[in-house]
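Every protein chain but one is kept in place in this view of the complex.
Chain nomenclature is as follows: A and B, assigned in order of appearance, with residue numbering initiated at 1 for each chain independently.
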Amino acid sequence: MEFSYTVAVLIIPIVMFLFLGIVGVKLSKKTAGVLGTCAMGVTTLIAYAAALTYFFGTEQGQIVDGVRQQLEVMNITWLEFTENLVIKLGILLDPISAMMLIVITTVSLMVHIYSLGYMDGEKGFQRYYAFLSLFTFSMLGLVVATNIFQMYIFWELVGVSSYLLIGFYYTLPAAVSASKKAFIVTRFADLGFLLGILILSFYTDTFDFVTLTSNPGAAIASAGGATFMGCSVMAWALTLIFMGGAGKSAMFPLHIWLPDAMEGPTPVSALIHAATMVVAGVYLVARLFPVYCLEEGTMTIITVIGCVTALYAAAVACVQSDIKRVLAFSTISQIAFMITSLGVARPELHEGVGYMASMFHLFTHAMFKALLFLCAGAIIHAVHSNEMSKMGGLRKYMPICNIAFLIGCLAISGIWPFAGFFSKDEILVAAYANSPVWGIWLSVVAGMTAFYMFRLYYKIFWWNNPDYGHHTPHEAPMTMTFPLIFLSLVSIVAGFIPFGDLVTWNREGLTTHINWGVAGTSTVIAVGAIILATLLYRKENAVPEKMADSCRGLWTAAYKRFYMDELYQFITHKIIFACISRPIAWFDRRIIDGTFDMLANVTNSASYAVRKLQGGSIQGYVWVYLAGAALLAAIAIICII
Amino acid sequence: MEITMMMYLIPSLIMFGCGVYGFITRKNMIAILISLELMLNSVDINFTVFNRFLFPGQMEGMFFTLFAIGIAAAETALAIAIVINVFRAVNKVDIRELTKMKF
Partner (left out) sequence: MIWSNVLIYFVIVPLLMLGGLALSKSVKQVRAVAVTGATALMLLAAYLVIEFLSMRAAGDVSPMLFTDSWTWFEPLNINLALGVDGISVVMIVLSAFIVFAGVFASWNINPLPKEYFMWFCLLSTGVFGFFISIDMFTMFMFYEVALIPMYLLIGVWGSGNKNYSAMKLTLMLMGGSAFLMLGLIGIYFHSAPEGGQLTMNILEIAENNAIPHEWQYYLFPMTFVGFGVLGAMFPFHTWSPDGHASAPTAVSMLHAGVLMKLGGYGCFRIAIYLMPWAAGELAWIFLLLTGISVVYGAFSACVQTDLKYINAYSSVSHCGMVLFAILMLNTTAMTGAVLQMLSHGLMTALFFALIGMIYGRTHTRDIRKMGGLMTIMPFLGVGYVIAGLASLGLPGLSGFVAEMSIFVGSFQHADMFHRVLTVMACCSIVITAVYILRVVGKLLFGAVQDAHHKELTDAEWHERLATITLIVAVAAIGCFPNFFSGIISEAAEPIMKLFA
């Protein structure tokens, strides 16, 4: 196969992980960091080569009759369950996986470079780079998966890398509990994923993506009309698989782990919790899109969950005070856009533009959200706090960061010509095409996005000018500003990539044109929201506080994230621990173990009772002997008579 | 009055009953030993009586009695020796208190 060199993008990071993990402590910090970054650089080059050859080359059979082919570069048997149910490890190159290769390696490389500066002097620097390599490996393995079980395998691996990286500062209790929460919540979602895989594979008798998606009708029909609780089993399977995706992509109500995951180092948040891992759910649905779009009910669930999450997260983001939390909720909201876009996509609506829009937004969002997070990292690095109240007027101290952040905000708000404008426009087009309800809903959320992003921007860079004392913030070092500049440039130009030609649901070309009706409206809304934010937050004033006071209840509810965490806390501690685990543990110790102990005790006391007969007193024996003899005699006499 | 077998057997039975009673109830080792002797002697009487009345031409019963008396003497000597030794060791002859070697 011509693309067989692609396997190197998996091998280099895993080798790096093992190397840094085992002998990393022996290396100096600098060596470890540079080594990890160089390895990542090579991986990036290979991934780019593979992806660009795939998209723009023709000589290796990538395009047949105008359809981009799905190329199985490699497929080794890893574990055989039955004849057909075989887990294979392989590499599948198709438009979305090639695109993801670019996204992951780009962001990962930027984060590697950025971390050289950001993590400088941290304890466990080598460990950090080892985990980054592990994550990159897992994420790349996930996107190139040839079958759903391979995806599940790497799905779990990214979960654990995320766990390890969130808990990087493992001496801080907050980081430990955040990592635990992230793992357990996504694990719970993965249970759904696993069950979905089991159901799907039971009926279709295959794990293979190509087999499933090339003939989705047959896959659906293989269930033979079997139903469970009134819904077809395939709908169950797909919904359960989506549950896995929803967990990883932090969809409501499984989103609670993502804001807490911000306890990890900021570059990690940029890489894992903004650009790559959290879009795995979107990617999963996109991967199985041909099957999904045959199950109308599941698609509706996906759409509704996407819309609810988008609004919820945007509302919460408007009032948070921790800059990383704002970005986290913004991420949730933006991923919800992608999910909704897939949910509303139908092959017959504008040739399935929703699918393309979702992938497009995934791509652009990865770039500008990584940019925003990296800026946030630089800011936190400068002021040593996550709280907005500790910031203000930073534009004077950090000019590069200021510009980069502004570009990110403009991109996410959807202002022409920044990347977000194009992708968000396509999403809105798809939503309006499906139903105006979703369209209007998303337009409103898009407006809120612009508002809270600029609120964030002004609060950091304008607002007031606090006294930083002798600790004046300063621009970050070169290793940190280079990624910012690079990602800013990408955020500006990414919108002009002809995504319609490259990534579509049926892998054929798609002509896109900007729908000025939709784009105009959303631009107006966005600009309006930006102006509102400017009026409210450009200079320190009391209006925002007054507004918060006027609806204090709502404000507090939003600030407390509508009490979702408290709800989960209640369920886990009060119900699962207190009402299930403790009674079971008690039952085990007292009832089950008690029964066996009782058996032993009864035997014991019976022995003690019998033992008295053997008192060792011969006189006693004689008594018993006489009594026995008398008794026998009496019986004999009675019998004779 | 003719002397019948019963006239011997009844006192012998009483003697045996006394022996058994004493053996069970007495706590003094010497008294127990005496009760044991009583039982033995009552048995000896029975032997001679049965020999005299039922098998007048034979002497086995008599011999057995003599033999038993000899054995009893030896046994008593042994028992007394043990009792004396126990008394020397723990200064007691009450069997309720001699539980040191139990278990």
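FYI, contacts are C-beta pairs under 8 Å (C-beta built on N, C-alpha and C of every residue); 3 or more make two chains touch, one makes a residue touch a chain.
Being a predicted model, the structure only gives us computed values, none of them experimental.
Touched by the hidden chain within the whole complex are the displayed chains A.
If you put the hidden chain back, the residue from A:8, A:27, A:63 or A:160 that touches it is A:160. For the chain left out of this panel, the touching residue among A:128, A:183 or A:360 is A:183.
Looking at A:66, A:121 or A:173, the residue that reaches the missing chain in the full complex is A:173. By the touch criterion stated above, the residues of chain A touching the omitted chain are 77-82, 85, 87, 149, 152-154, 156-157, 160, 163, 167, 170-173, 176-177, 179-180, 183-184, 187-188, 191, 194-195, 198-199, 201-202, 576-577, 580-582, 584-585, 588, 592-593, 595-597, 600.
Here is the rule we go by: only the chains that are shown with their structure count from here on.
The geometric centre of chain A is 99 Å away from that of chain B, both derived from CA atoms.
Across the complex, chain A is touched by residues 20, 23-25, 32, 95, 99, 102-103 of chain B.
The residues of chain A lying in touch with chain B in their complex are 616-617, 619, 622-623, 626.
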